[in-house]
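Here's the structure we're looking at; comments come further down.
Every protein chain except one is present and positioned as in the full complex.
Should a chain be cited, it is by its letter among A, B, C, D and E, assigned in written order, with residues numbered from 1 in that chain.
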């Protein structure tokens, strides 16, 4: 590999911020904080460039009042609309049949007509995350939106075989992301947990495309032109 | 899946023709006709929308004069620039060391500074196609261009485990594609081989995104914003 | 690949219609219409060549009377025996524990002593299809029948990473298949949905073995001699 | 799994010995002894049931006279025709370009018009075995023969990720297999190497289909009916 | 491969019995007999070398009194502590929500602070085994123990794509393993089922590392130094 390393080619300036400009993007996470951890920088960036971004939190398993307030703060920091799929009180995703969960997601797709959907990855190991991923898969039959998975989200690091195929430059929104994560005080500060690893991780991802900070996505289905 | 099938959501109009507009796209195929078969419709479309498209043919193993003429015709039909990587006469890809092949491709990347590179897939079974794919991989270290693989290309169908993650609507350029394929008379008409299967295949791919014709790509690396 | 393409070798005439002749084949689908879509042509062919073919529909989630009648029509068109696993009224597969579902399938295996079992694929994304696939896996311990998966079945196309390893020539039974699919009027005609894509898809699959129409299977376990 | 284990269902008698009866089967191995180790029992069985079986040995890297004589003995024990692809003296597979190797295999396919081809697996780690596997892949475009891979072949055991999807009952021919392996005295007895592990391995494979001895195959492409 | 086979290098004596000596190892199986079948030899060996080994049986679906007594006998033979996760009477794993199952396993991890956890594999096809595997995955976030999967466990052989990356020499404890398996009389002797295949299988695994008997593990996460 050394042979060609002595001449660097500049990366072309490929802004696709306008890909979703003026359109709706729906991001789906199992619980509050998943979206901030997984794609907080991406969502803030999309918002800044004129997309309508819906942060859909599937359920709040407990501490409903505290956590819905944290979710609102996180969404506010990122400039996004918050939607609680199973709202009205604490609920667990497992308490709903998959066919009913698909039905709720179908309704949301019909309502928002998103240009892109971003959700958990099949590489995740949290059962609720996998249930959401599985339930999002069939919604693809309703429309031809772009469909992406984001990096598995944990409050503590566990090695996982997730390999991004697309990278979003979030250098301008990394601070918003970190700010949105810390909005979930009950999950981090309140338990003495550090959030700095998310910044470090975004920095290493940024190395992959030559920018200070990036988030990785796995492209599941994309309509090009 | 039946439950939600009774209401169809319209696919949002997501034109990204301008993603590569005014930029250079380099498509790399092992031999003449590979690019026409694999992504003829995509290349014509990119061209129509203002990209500078380079069709790079790695080598012409024999019948040099006939096949380079066919390659020129194919590129002309699609409106693209033709570049023969190993030019000057018949050569086989295997006759070049991989490190030298990488060197040639590196030079091309440095010269054209492409916004996207499209090449063969690791799912292909033709040894020359795999050699080109392998040699393209390390060129990614030189710049952060988008990197895609296209469907394995054969003159006769063999089942192959290729799974597209992106689809290009080529409804407007399917005729140009078919025209460009038939420009390779020595490979098809001259041997009594039918090219109709490429149209059929593009039609079935089109079903995946609700358009008359499409070509599938496997996203290897993409820079989003 | 061009080098050898100028001489075609004729495919040898390998009829294995008698592999299952005089034996029982059990095909298992989650809901009415899955078997017709996935392997309608194969089932009709097996029947024509003297196999006893059981179309096992796991459940009818709703519209019981209408859909059981459609299932009967579909089975009749294909000449097969229909069996409703969870009969007596509308039921959802998710409402049964997996161990109980395995128990029902075990009983069926013991009763029919099939020479082959065909069911959904792990590549499918419909949760009920996956539940049936998972529940069929352990039935393999009861006897050494051939075990195949068929292509994911949807009423609308979604890209799926299913790669057949075996192909059945259904040129003689494609019309029966199409006829059987349309028997499910509540799922297709009644919702304005087109079924023509199934014919197109079978035609492209047929290209893989040089026949007008084929269906692809993924060989999971096969006893050769 | 315990629930259903108390009642065993008898495996149905599914003889497919006549699948290839009266037809030609071509088995391809890199060097002498590979075919005996990988599928000696299968080849002997096919022969006993009336198939014309060609054992194609790609090359003899050294000790030509000794090893060709051993190869003849092995083929004789199994009742098969021996063909040396690169004959006339010691040659290494690596000394031939892949495109030329494909050309030789193409010629053989055209000559023998096989109903089935069996060769090494992509899971093998011996470079020559992989070269043969890769070169066999494109021959599939010439005709619609069944195409199988056999278990990686070594003179000493190394863990390998090979997963059979088909099993051949070789209980009647295991002795012929063992006899044919030991015909390669220069590789085993002459080096103090034990061959008993091949019998043990066939016995454990036999457990998978309820017979004393079996060989596993990975189905790559199969035409059913 | 023949070239280098004439000189054998002796395997270096790498005892790591002391890796877990004086530490706690937790082995988790869905039902009684799974641990004996999967890693009985490994557990006995760890015990003999001074590890504290906990055999955690997740549930006893029925015949509680008989099977808990058999589980006690099996654990006694291997010299291990027995723990029934869902104790007090017959229960099915499916009757517990995954989040509650994870909670129980979390509690066990916190209590025992294991240096290693061994559990089922994702390659298993028994639904209860998969549920246990899935529920063990997130426990990795609580501490940095080694995490291994063992071979799928069945009372009758079914081909499964499990490929070990580590092997434990159980030559000294194979008899204890076989003894512990037969302690589950209700599952084997009582149903006329043979256990000899487990010895044969361990012998073939032993071939992979040059010892009489071995058990294979798939390394999921390991902390080296």
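Criterion: a residue touches a chain if its C-beta (ideal position, glycine included) is under 8 Å from a C-beta of that chain, and two chains touch if they have at least 3 such contacts.
Treat the numbers as computed from the prediction; the structure is a model and nothing was measured.
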> If the full complex is used, which shown chains touch the chain that is missing here?
Replying inline: A, B, D, E
>> Tell me which of A:98, A:119, A:134 or A:154 is the one touching the absent chain.
In response: A:154
> Pick from E:19, E:72 or E:199: which residue touches the chain that isn't shown?
Replying inline: E:19
> Of the listed residues A:72, A:97 or A:203, which contacts the missing chain in the full complex?
Replying inline: A:203
>> I need the residue numbers on chain D that touch the omitted chain, in ascending order.
In response: 61, 92, 94-95, 125-128, 154-159
> What is the set of chain A residues that contact the non-displayed chain in the whole complex?
Replying inline: 1-3, 5-6, 31, 33, 61, 126, 153-159, 161, 163-165, 167, 187, 191, 193, 197, 200-201, 203-204, 207-208, 216
> In terms of residues, what is the contact footprint of the unshown chain on chain E?
Replying inline: 1, 3-5, 7-12, 14-19, 23, 42, 45, 49, 99, 102-103, 106, 109-110, 113-115, 138-139, 141-146, 165-169, 209-210, 217, 219-225
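Here is the rule we go by: only the chains that are shown with their structure count from here on.
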> C-D versus B-D: which has more C-beta pairs touching?
Replying inline: C-D
> When the mean CA coordinate of each chain is compared with the mean CA coordinate of the whole protein, which chain is closest?
Replying inline: C
> Centre to centre, by mean C-alpha position, how many angstrom separate chain A and chain B?
Replying inline: 32
> Where does chain B touch two or more other chains at once, residue-wise?
Replying inline: 1, 3, 5, 8, 61, 126, 154-159, 165, 167
> Chain pairs in touch?
Replying inline: A-B, A-C, A-E, B-C, B-D, C-D, C-E, D-E
